[in-house]
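Everything on this sheet refers to the single structure shown next.
The complex appears here without one of its protein chains, the remainder shown in place.
Chain naming follows the written order as A and B, and within any one chain the residues start at number 1.
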Amino acid sequence: MSEAATRHEGPSNNMVGPVLRAGELADVIVEAIRRDNPDDDVNVIDKRAYLRVQVDGECVVRRATVEELLRRPFLMQEIEPILASFAGQIEATERYIRFFLDNRR
Amino acid sequence: MTLLQRSDWYDVARDTNWTPSFVAEAELFPSDISDPFDMPKAAWAEYDEPYKVSYAEYVKVQREKDAGVYAVNTAAARTRFMEEAGQRWHSVLKLHFGAVCLAESSSQISEGRMARFGRAPGMRNMATFGLLDEIRHGQAQLYFAHESLRYSPQFNFAHKLLGTQEWGAIMTRSTLDDVFLGRDAVTTAIMLTFAFETGFTNMQFIGLAGDAAEAGDTSFSNLISSIQTDESRHAQIGAPLLKLMVKNGYKAEAQKAVDIGFWRTYRFFTLLTGTVIDYFMPLEKRTSSFKEFMEEWIVDQFERTLLDMGLDLPWYWDFFLEDINSFHHGMQIGWWLYRDTVWFDVPAGVSPAEREWLEAKYPGWNDSWGRLWDQIGENIRAGKTDLTVPKTLPVVCSFNNLPLVTTPGKSWDPQGQMLTYKGKKYYFQSHVEKWIFEQDPERYAAHQTLIDQFLAGKIQPPNYEGALNYMGLSPVERGKDAENYAWAFAGREPRKMAAE
Partner (left out) sequence: MSDLPLLVSCERDFLVHLVAVPSEARVCDLIEAAASLVVGVHLPDMPASSIRLRKIDRHEALPGDANVVDAGIEPMDWVHLFFEPASDGKPLQ
């Protein structure tokens, strides 16, 4: 897992994504995010208790991808116990969770 | 048998906006407590909660969360962490539990209000879960605090604080009354779930969880970050509401509620989180400065979301960015000087190494705040600790109830800080507090700050000791210097000390 410096770009930044409580599932979700957003640079800031995942403009994580990585069935809401916060807006469905902005700046 | 997917039935099941036949709609949802803007039904119909959950899912996930929190606590109990953690960390916990445990009860009422008086079924659903969440938060944190009672009677303030006239209690109650309890369902959703919960609780419950993990308190770190996962869900009550308000011509009303709620909440967390992160935390365990946390959670994350909702930055934005460099330093020196008015031992947090850190994070700190600490340290080294004990009360802001402070060397702003309303003089921390007061003076004018109570003769005898008793602090509960003044002697040669 790469660790990058926190980017402070003020309220005009377009970074979205989850803030995950650290642990095994968080590492899996980060890997799933890398796979589900192949064209984007996925920035992960490791704060020991939590990981801040940042993607420019939109960040998706799909149930199928997590299942592939875990090699077991996974319900999307199983992410809730580690989803401490997120940047951007959220769309949470049974198949995916998407973090996004309506208006990029 | 195959169960239906949630999305197959959710929209039908949540549609509980039936047409009332026994009472009129306006009686079922009185505007004063429901929607003071009387937004049309068509606007409310657009409300679509982005973070949907069914009751079965909720129970399953919450059970898992609680199992994790208590399992880690049981495991941590075997490590003797608390016995070895030191007074500074105990103070972090006492402050957190005192300010937060019973505040969760206020959140329960707020969520209950939105669950009953929200005009959109989805809003009511989410708030129902939110209410259950807040019961969990109150119970879990009280349990953890109660377990710590064996280390100090000061932990009792987790339960006791908000029933006292301690100044921090007056401040907390006043904030909760204004943001959580005394508002209609719409304004509560904006001020509490949006400003308070998607904004500032992140700092206290995730930022501090990071520091707690560094400090080795896995149990507390795990507890508060688990709580924030509930917040992360139910805080989404506000977002769809803001969007529909902007779209349907209620942007000004929404913006005003955000501007008021944000500022009130900011002051609360500056006291609570700012001082802890920059002064209480053992230096080697700090992950970021308060200002850096503010930049991460508030400037980059919260405000960006605010703009995405179609709202603007609060009108006082530039002043806010300046204020995060200074206000909490004043609160910290206030905590320390008035340490016998609080329920935890206060670390000064200004040993030479810590001062170097503060100067690096807040350039100019040594020349302003540092000079006050220079004199205080000198008095301690000269054996004149009596000079570090206050003789009178500080004047507190008529609105936020916190002591009025300025950066040493910086002018006060009399015009922005004073107001006479119906013959009474009101004093404010800044022009922002004054602006909020002026938006609805009748709401705030009759509030009695600690100073008002003193002037009304409620504190007897009318002196500092009388005030301490009035605040409900027995001698064993009153705070002391957390390190017995060791910081004032740190890095000094014994001979030099003797010479001073």
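We adopt the following convention: a residue touches a chain if its C-beta (ideal position, glycine included) is under 8 Å from a C-beta of that chain, and two chains touch if they have at least 3 such contacts.
As the structure is a prediction and not an experimental result, all values here were calculated from the model.
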Legend entry - Shown chains touched by the chain that is not drawn here: B
Legend entry - Per the touch definition above, residue among B:Phe269, B:Phe344, B:Tyr427 or B:Trp487 touching the missing chain: B:Tyr427
Inset, instruction - Check each of B:Trp44, B:Phe196, B:Phe454 or B:Tyr470 against the chain that is not shown and name the one that touches it. - result: B:Phe454
Legend entry - Given B:Ser31, B:Ser54, B:Ser105 or B:Thr406, the one touching the chain that is not displayed: B:Thr406
Legend entry - Missing-chain contacts mapped onto chain B: 330, 333-334, 369, 371-372, 375-376, 379, 387-388, 390-395, 403-412, 414-415, 418, 425, 427, 451, 454-455, 457, 462
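Heads up, the rule we're going with is that only the chains that are shown with their structure count from here on.
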Legend entry - Where chain A and chain B are represented by their mean Cα positions, the distance between them in whole Å: 27
Inset, instruction - Please give the residue numbers of chain A that touch chain B in the complex, ascending. - result: 6-15, 19, 21-22, 47-50, 52, 75, 77-78, 80-94, 101-103, 105
Inset, instruction - Over in the complex, which chain B residues touch chain A? Could you list them? - result: 5-7, 50-53, 57, 60-61, 64-65, 68, 198, 202, 205-206, 209-210, 212-214, 221, 225-226, 228-229, 231-233, 236, 239, 287, 292, 295-297, 299-301, 303-308, 310, 313
